[in-house]
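This report refers to the structure that appears directly beneath it.
With one protein chain withheld, the remaining protein chains of the complex are depicted in position.
What follows is subunit A.
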Amino acid sequence: MSFFKKLKEKFTHSQDTMTEKFRDGLTKTRDSFTSKMNDLVARYRTVDEEFFEELEELLIQADVGVDTVMELVDELKMEVKRQNIKDTKDIRGVISEKLVDIYQGEHEVDPSLAIQQEGLTVILFVGVNGVGKTTTIGKLAHQLKNDGKKVLLAAGDTFRAGAIEQLEVWGSRAGVDVIKQGEGSDPAAVMFDAVQAAKARQVDVLICDTAGRLQNKVNLMKELEKVKRVIEREVPGAPHEVLLALDATTGQNALTQARMFKEVTNVSGIVLTKLDGTAKGGIVLAIKRELDIPVKFVGLGEKMDDLQPFDAEKYVYGLFADLVDEEPVDMREE
């Protein structure tokens, strides 16, 4: 079975609502992306320089990193030559395959969280301002609680106006407690409190919110380091996950964000938020390729259940689904 068939199979056979939701969430993304892809393929009967140029633009438009796009296109050119592909119809599969390839590398990526079988699991959220950390924590708390976990939240953003209250609202929506101190207090101290409370209450998962910070702010990154150190010291092996929230609308800077946050907090996964908009968040391909940080979740809205696990094949397939389902129309025919 071809790679592409396998993808399709996988997609159509998973009837769970998650898939549906993911598909729905990606619909807009896919519509514009793939309709352009269709246009492209339809316009070009043959695979030539011009075709690649447009393909390049298409991918750049999806915010796939510039370098990644250039490399991908180069590889495609080679592949086309090797397989002696002449017809654009035949190249769609190769494109998709290469994209998944870029994402996964040698082996398949497991997007699940490192939830401990025994004892406390600590998840730390980091990221720049306004990307969706607090909202995602609310969603994740809800999900974990539904899975039967005892969840506690730590209000580690003591800086931004209304941040603590925001997390409290999410806490009460999800039905989980929030450990907090006053606005302006030391976030490391909040974490210390929260960890102690989590231990005392025999909590399964502690999720820690932190203030948004731009990665070039040295002092704020140091503060984050300290927050992480407190967690490390108080719970051996923790934090078990450090999740970087990335806004799908963000362009190339996301790569720098990932790099810097990884350097400081050893990020273990990405939550790609706001994928319900028209932005594609293609930069995650570059991030995976360059920094080997996998996406673990995607945010598809502002409601509590708008969080879905990431599936690389579905993600890429989602971008190309229509291409597989429909035969492209050759618009050059009168």
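Note that a residue touches a chain if its C-beta (ideal position, glycine included) is under 8 Å from a C-beta of that chain, and two chains touch if they have at least 3 such contacts; residues count from 1.
We adopt the following convention: contacts and distances are computed from a predicted model.
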For this session: Determine which name in "1,2-phenylacetyl-CoA epoxidase subunit B", "Amino acid/amide ABC transporter ATP-binding protein 1 (HAAT family)", "Phosphate-specific transport system accessory protein PhoU" or "Signal recognition particle protein" the UniProt entry assigns to the undisplayed chain of the complex.
Result: "Signal recognition particle protein"
For this session: From the listed residues A:61, A:116 or A:185, report the one that touches the chain absent from this view.
Result: A:61
For this session: May I ask which residue of A:215, A:268 or A:308 touches the chain that does not appear here?
Result: A:215
Seminar exercise, completed: Given A:283, A:298 or A:312, the residue that touches the chain left out of view is A:283
Exercise. Where does subunit A touch the missing chain, residue by residue?
Worked result: 28, 57, 60-63, 66, 128-132, 138, 159-163, 165-166, 168-170, 173, 183, 214-218, 247, 249-256, 259, 274, 276-280, 283, 302
